[in-house]
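Removed from the display is one protein chain of the complex; every other protein chain stays in position.
Chains here go by letter, A, B, C, D and E, matching the order in which they are written, and residues are numbered from 1 within each.
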Amino acid sequence: MLSGPFLDRNWMGQNKDYNSADIVMLGLPFDGTVSYRPGSRFAPEQIRLASWGLEDYSPVFDKHLQDVNFHDAGDLEFPAGNTCGSLELTEKNVEQIYRSGKRVFGIGGEHLVTLPEIKAAAKFHKDLAVVHFDAHADLREEYLGEKMSHAAVIRHISKIVKPENIKQIGIRSGLKEEFKFMEKHGMLISEFSGLDALRGKKIFVTVDLDVLDPSVMPGTGTPEAGGFDFNTLVDWFVYLKDFDIIGCDVVELAPDYDASGVSTAAAAKVIRELLMVM
Amino acid sequence: MLSGPFLDRNWMGQNKDYNSADIVMLGLPFDGTVSYRPGSRFAPEQIRLASWGLEDYSPVFDKHLQDVNFHDAGDLEFPAGNTCGSLELTEKNVEQIYRSGKRVFGIGGEHLVTLPEIKAAAKFHKDLAVVHFDAHADLREEYLGEKMSHAAVIRHISKIVKPENIKQIGIRSGLKEEFKFMEKHGMLISEFSGLDALRGKKIFVTVDLDVLDPSVMPGTGTPEAGGFDFNTLVDWFVYLKDFDIIGCDVVELAPDYDASGVSTAAAAKVIRELLMVM
Amino acid sequence: MLSGPFLDRNWMGQNKDYNSADIVMLGLPFDGTVSYRPGSRFAPEQIRLASWGLEDYSPVFDKHLQDVNFHDAGDLEFPAGNTCGSLELTEKNVEQIYRSGKRVFGIGGEHLVTLPEIKAAAKFHKDLAVVHFDAHADLREEYLGEKMSHAAVIRHISKIVKPENIKQIGIRSGLKEEFKFMEKHGMLISEFSGLDALRGKKIFVTVDLDVLDPSVMPGTGTPEAGGFDFNTLVDWFVYLKDFDIIGCDVVELAPDYDASGVSTAAAAKVIRELLMVM
Amino acid sequence: MLSGPFLDRNWMGQNKDYNSADIVMLGLPFDGTVSYRPGSRFAPEQIRLASWGLEDYSPVFDKHLQDVNFHDAGDLEFPAGNTCGSLELTEKNVEQIYRSGKRVFGIGGEHLVTLPEIKAAAKFHKDLAVVHFDAHADLREEYLGEKMSHAAVIRHISKIVKPENIKQIGIRSGLKEEFKFMEKHGMLISEFSGLDALRGKKIFVTVDLDVLDPSVMPGTGTPEAGGFDFNTLVDWFVYLKDFDIIGCDVVELAPDYDASGVSTAAAAKVIRELLMVM
Amino acid sequence: MLSGPFLDRNWMGQNKDYNSADIVMLGLPFDGTVSYRPGSRFAPEQIRLASWGLEDYSPVFDKHLQDVNFHDAGDLEFPAGNTCGSLELTEKNVEQIYRSGKRVFGIGGEHLVTLPEIKAAAKFHKDLAVVHFDAHADLREEYLGEKMSHAAVIRHISKIVKPENIKQIGIRSGLKEEFKFMEKHGMLISEFSGLDALRGKKIFVTVDLDVLDPSVMPGTGTPEAGGFDFNTLVDWFVYLKDFDIIGCDVVELAPDYDASGVSTAAAAKVIRELLMVM
Partner (left out) sequence: MLSGPFLDRNWMGQNKDYNSADIVMLGLPFDGTVSYRPGSRFAPEQIRLASWGLEDYSPVFDKHLQDVNFHDAGDLEFPAGNTCGSLELTEKNVEQIYRSGKRVFGIGGEHLVTLPEIKAAAKFHKDLAVVHFDAHADLREEYLGEKMSHAAVIRHISKIVKPENIKQIGIRSGLKEEFKFMEKHGMLISEFSGLDALRGKKIFVTVDLDVLDPSVMPGTGTPEAGGFDFNTLVDWFVYLKDFDIIGCDVVELAPDYDASGVSTAAAAKVIRELLMVM
């Protein structure tokens, strides 16, 4: 064998050993139902590379990535053009993670991947709640006639986790009916205290990166002006520190629309900070 | 004929019928006097395409684009390299819109197109006022010896609409003399209440997109750091809701400097929100 | 109504009237099965805009676009994420074109759209043959388990048009089995005379733009080095002038990978020259 | 004063002294009449910077740039938006160059700048001929009603230098009338020997960079597929070595469409090789 | 000689005469130790060109650039790949500036160039203090085994200027040890009043442009999300107006990662405003 040393090609700061890790990071390079600009399938690998441009220490959380004890399991290989098969594969692997007593950290791919993650989590955690960062409500019943769409993912999830246990943050785009649905169920919150209703529950945090303003995150499929700056998002994470988080994902980076690389770098930092919260 | 269905290639949510529409959207693809980075001639068509990436519902105004009742008339065809002829053509068409009792919504092109719009509007509305969003004062007497320049457009307009009836918002660049001129006439305002002097008047709102920070709007000819974020601009629009707006335009997007597409998407959303105000 | 004049937003040189046209140009913005870099759904509209950067006169064919007598029918609106429905819609509309005694000119979208075009053409032309320009053989039985894939389109077509009546030009990538299949059926040709076997037949010409070298056509989903330069492709078109062409398509431009705009401009010129051949 | 050393910010290999130089390089950053994609005004400075990425030795001509004895005079400052004034300023300065017994090397800017260069040259050289490399014939009488257009520049010149003394190389786009005009006067040549008719005359060589294929030169205003590769252009230069060249220009680089920088680097090398010919 | 006029190719608003100038602007195109994305060597020239897109009047400081009386001395020519030699050359030239009683304004290049500037300044100003704007602490003892690194520049400086006289603003990335070092010495400040301890001292202000958020400044080597917006930075400059500033530099623009040009334009404006402070 060669003496090297070789560059580590996995996520910075990971625990190389699956078995002893508390959290398993799983790449989910699927973008089959994207309505506008596709390409989030390339995100997990490009974020992994960009992670090495960060420090492993977070001054906000005064913690190192090594303290988080997560394992980078790599990216699932999906059957191309097969939405159903891709979702099932995701569900099966996430189930295995929960069965072994670990927590999951998914890296999309498009937002629809959150559905099988939640399905798997719900089998192990009865009192599940969801915290949803996004520009879009994702509460449609269908999108152009298709039920399985990233624009409908939270609506699907609301049949597994009751709407009152889903809190949405940053939503600024949707149909009028989606806003009415949110209002009816008290889903949309704009202050930290809106999260307090979920204390004591098992929480899955799903971050659609387009919750950030397109100036911060140009590399995404459906950029929607008027979003959060980076620190606002991190402030929410800081508040979540005391909650019982059993899973997270970060989705919808589209690296091909990120000529300057700043979106990918920001996505990597979102993930680092969110790992610190778990 | 073919049964289709075919993609609608006009602005999302328009009324297809000119006659029954209240507002006429008119593309003005002219950039003949641009001093620095040209290309705003390509804006009206690219914004039109990007409009389909938005929802037709605005949660800020709780209204659909269909409620606005506007008609997308297409883009004027200008005589290339002929500034005079282009301005006259604009004036003539805008006059026709006002003569039929409708209101105008111009899509530039460069800022000089606002001059013929105002000329036409002034023939029908004696008590005209102007609300001007911009990074640049545009109050020069001339630019490098040329009187007809986008850097002089508001100075020209100040001979039609008296300076006291022009309110400028977001200006952060100009000659010392331009800032003195603004000061002398009380033109530059930084609080909503600065608009109250215009209540009861007929208002034309002109938005140079570089009023937004270059992070939000990189695709413009003369990016000037230190501008508004998107929501600040929309807050001004919300305040304008009670005013009597008889015309608007949105100018100076340069799509060729917008590699990521976020500027064009933001321009489309500025237009959607401003339509809601009318 | 407004006096304008307005910019023509259809293909340069078209006949505005469907009924009197000989050829119908049909935009097919579908890219649902793309394996690598998606985005050809944006091609028909961007090519249309770029057509105005060309002259309507071709010195190679000494002819004007107006002489071709084609009508730009616009772009079909497909059900998002529904491959089957999209292909059926294409087939239905192309059938209508052939039923009215006209010929079709499809603008992709991905290569799979050629399948329903051929299906429709085969209903009206018994002695159908296909001329296929491409970097890739597209002769797979399936791709990652999916039968309906742009990598399998010619294999599907070979069940409608017998392989001996399909001539492939420019192929430089494929599985070993695909090259064997081509060899067995004498499909791959490299000299003009290879086309002579098709004389007297009704010919459908399908051009996957990646037959051009990636230097000429960077904006495509699966760039494959070692392709044709532009004039080589046109030389083939010149040879095809005497053949009986009843349909054409040009597919696989991905404008989002075409920062400089040269791919889109070249695609428009490919279409102009191919229209001249019909 | 500071001891430095400082980077030389002029063209690599120039003679710093105007008086002792044989050739004067003059930047002409004008793009006021451009019909499609503007921005050639930025070319002279960006080419100057890119010249330092080349060697000063040309293996093709076995000569150093220093042997050419040229002086980089800088870029003229034009009155913005004033076509007439810009052309007059160019003519006046080029006249001064010829009056002092030197030869001119213009760097555009758009192609219209060649007209005042030729006007000035014609005052000093009665037996003037022109060698014109371009994709476009540039022989229109007018363009969209304007006589002063880069699409008409050679037609204007044909009133100063008789058409028979203009030889055009690489033309692949134009109106039918332009091709007829070229044919009538024997202007379009495709073999080196076509130049022999100009032996003994004083020759001005004008190179519109879009004579190169868009793959080689994406950064230009009106990319036209099917052009020369770089070495083909240089072969023509080699043939021109024995002719009596009294002026040259290289025009129509648009650096803002040259994301990778290869167009600007190629433009600098075209200039280096053409300087070697003089 | 030619009558011109010629474009001024130096910084807008400079005093052409070195001797009568109060401040000397010195380009330092060095990026030899950059760990991630290199290219800041191209910054001084591209910023110089972009300066002409600004006005010479600053409304914030109500002053013209001409009032500042600075001379643009050009860019040093460094021995490629020789870190030591480059730093010595910088130190020598900056010394000459201070010896002649002037102040220095350095344009990087990477951040390591600040070290020789400080070394030179310290020879003339005993009571030296440093104000450091940056995303990164730059307080490492070494970086991957190398002592001379831009990630260690402030640590090196802390051996010349005692840590208590260094105030750091905007730092959001570093090793835990770096944050402890800052804490121990009271270096990191977040309010204007934190600067008051430096009143009466001679101050060198060093601005690493990545202190700005990557949305504002994508064109930099190590983009770090969560930074300042432009106006926040200028507010700090306004507070610094009453301090005794004897030198400044602005470093780490990487123009090749700035496709839209907004980073370079923002860098030029940062420099204009900081010049106003001196």
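In this text, contacts are C-beta pairs under 8 Å (C-beta built on N, C-alpha and C of every residue); 3 or more make two chains touch, one makes a residue touch a chain.
For clarity, every value in this text was computed on a predicted model and none was experimentally measured.
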Neighbouring displayed chains - absent chain, whole complex: A, C, D, E
Going by the contact rule already stated, which one of C:13, C:39, C:223 or C:247 would touch the omitted chain in the full complex? C:223
Sole contact to the chain not displayed, among E:82, E:100 or E:190: E:82
Mind listing the chain A residues that contact the chain we can't see here? 1-9, 18, 24, 26-27, 29, 45, 49, 73-77, 92-93, 96-97, 259
Please identify, in ascending order, the residues of chain C that touch the omitted chain? 36-37, 172-176, 179, 213-216, 218-219, 222-226, 257-259
Touching residues on chain D - with respect to the absent chain: 53-55, 57, 59, 62, 64, 213, 215-216, 229-231, 234, 259-262, 265-266, 269-270
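Following the convention adopted for this analysis, only the chains that are shown with their structure count from here on.
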Sort the other chains by how far their Cα centres are from that of chain C and give me the top one. E
Counting only residues that touch at least two other chains, what does the list for chain D look like? 37, 257, 259
Arrangement of touching chains [line / ring / star / complete / other]: other
Inter-chain touches occur between A-B, A-C, A-E, B-C, B-D, B-E, C-D, D-E
